[in-house]
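Shown next, in structure tokens, is the structure this report addresses.
Omission of a single protein chain aside, the complex is shown with its protein chains in their original locations.
Which chain is which? They are A, B and C, in the order written, and residues in each are numbered from 1.
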Amino acid sequence: MQVGMVGLGRMGANIVRRLMRDGHDCVVFDVNPASVGALATEGATASDSLADLVSKLQAPRVVWLMIPAGLTGTVADEVAAVLEPGDIIIDGGNSNYHDDVRRAAAMKQDGIRYVDIGTSGGVFGLERGYCLMVGGPDEAVEVIDPILRTIAPGAGDIGRTPGREGDLAPEELGYLHCGPSGAGHFVKMVHNGIEYGVMAALAEGLNILHNADAGIREADHSAEVAPLEEPEFYRFDIDTRKVAELWRRGSVISSWLLDLTAAALQANPTLDGLAGRVSDSGEGRWTVKAAVDVGVPAPVLAASLFERFASRDEDHFANQVLSAMRLQFGGHQERPAGDVLEAGGRKAD
Amino acid sequence: MQVGMVGLGRMGANIVRRLMRDGHDCVVFDVNPASVGALATEGATASDSLADLVSKLQAPRVVWLMIPAGLTGTVADEVAAVLEPGDIIIDGGNSNYHDDVRRAAAMKQDGIRYVDIGTSGGVFGLERGYCLMVGGPDEAVEVIDPILRTIAPGAGDIGRTPGREGDLAPEELGYLHCGPSGAGHFVKMVHNGIEYGVMAALAEGLNILHNADAGIREADHSAEVAPLEEPEFYRFDIDTRKVAELWRRGSVISSWLLDLTAAALQANPTLDGLAGRVSDSGEGRWTVKAAVDVGVPAPVLAASLFERFASRDEDHFANQVLSAMRLQFGGHQERPAGDVLEAGGRKAD
Amino acid sequence: MQVGMVGLGRMGANIVRRLMRDGHDCVVFDVNPASVGALATEGATASDSLADLVSKLQAPRVVWLMIPAGLTGTVADEVAAVLEPGDIIIDGGNSNYHDDVRRAAAMKQDGIRYVDIGTSGGVFGLERGYCLMVGGPDEAVEVIDPILRTIAPGAGDIGRTPGREGDLAPEELGYLHCGPSGAGHFVKMVHNGIEYGVMAALAEGLNILHNADAGIREADHSAEVAPLEEPEFYRFDIDTRKVAELWRRGSVISSWLLDLTAAALQANPTLDGLAGRVSDSGEGRWTVKAAVDVGVPAPVLAASLFERFASRDEDHFANQVLSAMRLQFGGHQERPAGDVLEAGGRKAD
Partner (left out) sequence: MQVGMVGLGRMGANIVRRLMRDGHDCVVFDVNPASVGALATEGATASDSLADLVSKLQAPRVVWLMIPAGLTGTVADEVAAVLEPGDIIIDGGNSNYHDDVRRAAAMKQDGIRYVDIGTSGGVFGLERGYCLMVGGPDEAVEVIDPILRTIAPGAGDIGRTPGREGDLAPEELGYLHCGPSGAGHFVKMVHNGIEYGVMAALAEGLNILHNADAGIREADHSAEVAPLEEPEFYRFDIDTRKVAELWRRGSVISSWLLDLTAAALQANPTLDGLAGRVSDSGEGRWTVKAAVDVGVPAPVLAASLFERFASRDEDHFANQVLSAMRLQFGGHQERPAGDVLEAGGRKAD
């Protein structure tokens, strides 16, 4: 079928390529003409404006936006202005699902059907396919089913879940109509919240392995610092690169994120050069706020988010407050970097 | 090569089967003669006591213990008593690595070589192979290399990590000599600690999805209860069974634990009949204690452990204390089950 | 000075009493005429409608709303409709500061000055005074300074902070103009967020003391359950009632919340009859969401909130998911209530 793609960054362009490979007809636009030109050479129909893109589509038109979340609202409005009732706008970006709920209701006034799609897959999506979480009205999602099926990974060589029988369901092909407007980005949001938690679990565990030699390093500490209580249990010099590789094979925690971890440690076993200032995008934050809203405990997801904040020193003032309190009640001076425990000197509390 | 297996529970028996399939010669013992008999019919050499088992092995003997951690110490001592210097005892169970460190040192006095092996793989290990984390002296681990190679999953169809070249390293075949005595169970311990975190991340996320209909259910609440602040954003009726299946396909969080989650929800979509009282074995606890010992933050791993404690109501007294405090300072009475927020009535603090 | 009070629940009524004691002139209204009548007998001027109340005040009028947060918006609008430019509305309730920001801006259009006041003090406020956190325009806050000074606790017998000299600042008297509209409820929100954390710290610690006899109780466990690793260290039968009392005297954690805890345990040492289902009001939630918004780690505050959710079994589905996973990968059946550790039987992972 025919689809218009607005936004030809890495993901937009690769989705177009995946669509064309499977015989779909793509009209493409980007603010960067070079991006348009590149895809045109691969078979896409170029356009030089939103209006031009829309004019090259047949009703009911399907326009897929793959642009930064901060711009989606503006561009969606511009596209809607040149569409007709019955046409479909897809937001495939990383929007907050709140915006979907609002936007879908507003567009509905003009007869435009709005579909939100959360997309997972990263840089490997072109080959591997993208996992698609879809929200929106039934009849619109039905219309775009052919392109969802193309973009999704398909069954591949992933084993079928025991108990599933008969024809493959969409979710077994890697796409799912999760519910009404917003449901797609909601499920994607929670997906990313989980991703934060899984990443943190791996990182914390590897950090423990990395420090399993504390009982050996201990010897380097000055006599003023209280020793590790049982140094004999921390005399391991674990090679985290090898362990990450090992766990990919037959262990309970084998996963794609572990595959990436193994690759990262293979490429840079000491991780030298990484400052460890971990960014976060919106989804991890929104997930925690959603958990708070509905009153569901999410200590692991929240902790993984807060660790990222702390990695960027956003805990600095809090730590200063703690040091300042300690200075007050016990006369404790801060110790320089490298010290782990208090000096043997009597601590007041 | 020849190996004696003590303990023929599910894992011990399956390891023997995997060894025999690959041509190794197994002498087996269990306190349950029926278990011994069953494996004898499959080709193993039966024995009716530890001494008998040892007598049927050639020096240097290799005796693999696959028994509950609580019994390993006693049985290891009994086995050691009938072994000779140069023989090898393997503890393949779920021992605390502290015990390995102590036991290995003690056995060394008698010339017995002690190897600790953490084993991951669950009920699927017979076919899939077991991921093996090995600790102990180099020369002993070298001796048992052939059986490790057999028990491990091998390279299988798991893609090679970019950057790895040449012959497959042991970790690419699913086993790794992690370090001296205790290192095997240490790495397995951290593995399980990570497993707790990953499981919790998935469970928390699915719980948020499960409660994404809070804005619909809200209507059922009594007028006395403060409403959800923005119910319009929580009107999704998400099918967690389908979402778990979906995420197996092309998403960033695809993993074996997610496969299991999908299977569990497929078998029982509502999870009816599960009380949600989650057990924990030792490894999650030991991991948190190790993190505390070496001074490494592990908030995600700790939170996942504490959630399990709370699932068994081990937070009960703490919650009573909170209710009791609230009763003191504001005259707040506890609300019955089902209420989420305070009544509209003025709350003192 | 003259002030109109709308809402004569416990806090509204006690604030009126505190104001009258200090010579202020109070006009009062409540939807419950009996509440109005009761205060009239104590010297307040009764009114039988918002319009009546406003008509009895002299410009610039000061109307204090002390009503449930859910109603504040409506009532504030009704009051504003009968006020004149230059008059002041005070929201002394537990509003979300977001509402203050919006409401203040809207009221400003009509020349009404809006002041938000977070109030802490609980049932003891009548005698002890209320800690007041004030947000709003300077000139409005200046107008109401006399009543703030009356309602606040004053310096009392609380020692002066070292380094402070000269006249007592407002914050030393127990009230503070924290900033523009919303700042009062913002500071009160964070105050309550901290309160959750402090309460949780006390509750968790007391729960550990309460379970310090685990090594004694252990003997009652069935032989199938793995024993506590070092029962010899958990053979204390601690009297939490006495410990809470003790800590009030000279310890670093002495605090008003500890006073309440001691009182609660004195009244009910076993806390029998409390189900431990802990409610939460909005502030704890809003605090966590604010932390997430500004990117500041708040693991302690979030954990204390999530514990309350879990106390009400909002973690139920998550726990079921964990049990279901465990059933999948290791054939682990859930254990009945009372069991803490896994059975000695070999656990797969």
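Heads up, the rule we're going with is that a contact is a pair of C-beta atoms (placed from the backbone, for glycine too) under 8 Å apart; a residue touches a chain by one contact, two chains touch by 3 or more.
Everything quoted here is computed from the prediction, not taken from an experiment.
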Option touching the unshown chain, where A:G43, A:G70, A:G111 or A:G159 are the choices: A:G70
Residue in contact with the excluded chain [from C:A38, C:A201 or C:A275]: C:A201
Identified contact with the non-displayed chain, of C:I112, C:A298 or C:L327: C:A298
Residue of A:N32, A:T74 or A:Q328 touching the missing chain in the full complex: A:Q328
Footprint left on chain A by the chain that the document does not show: 7, 9-12, 66-71, 93-94, 96, 120-125, 192, 195, 199-200, 202-204, 206-207, 210-211, 226-227, 229, 257, 260-261, 263-265, 268, 271, 274-282, 299, 303, 307-308, 310-332, 334-337, 339-342, 344-349
Residues of chain C in contact with the chain not shown: 97-98, 101, 120-122, 125, 128-131, 133, 152-159, 161-164, 169, 171-176, 178-180, 182-183, 186-187, 190-198, 200-202, 204-205, 207-209, 211-212, 214, 228-230, 232-239, 242-243, 245-259, 262-263, 266-267, 287, 290-291, 293-301, 303-304, 306-307, 340-341
Sites on chain B contacted by the missing partner chain, in the whole complex: 252, 280, 285, 288-289, 292-293, 295-299, 302-303, 305-307, 309-310, 312, 314-315, 318, 329, 349
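Note that only the chains that are shown with their structure count from here on.
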Longest centre-to-centre distance from chain C, chain (CA-based): B
Interface residue overlap between copies chain A and chain B, same or different (over half shared): same
Whole-Å gap between the CA centroids of chain A and chain C: 36
Rounded Å distance, chain B centre to chain C centre (Cα mean): 41
Touching two or more other chains - residue numbers and ranges from chain B: 120-122, 125, 192, 195, 200, 202, 204, 207, 211, 229, 257, 263, 299, 303, 307, 340-341
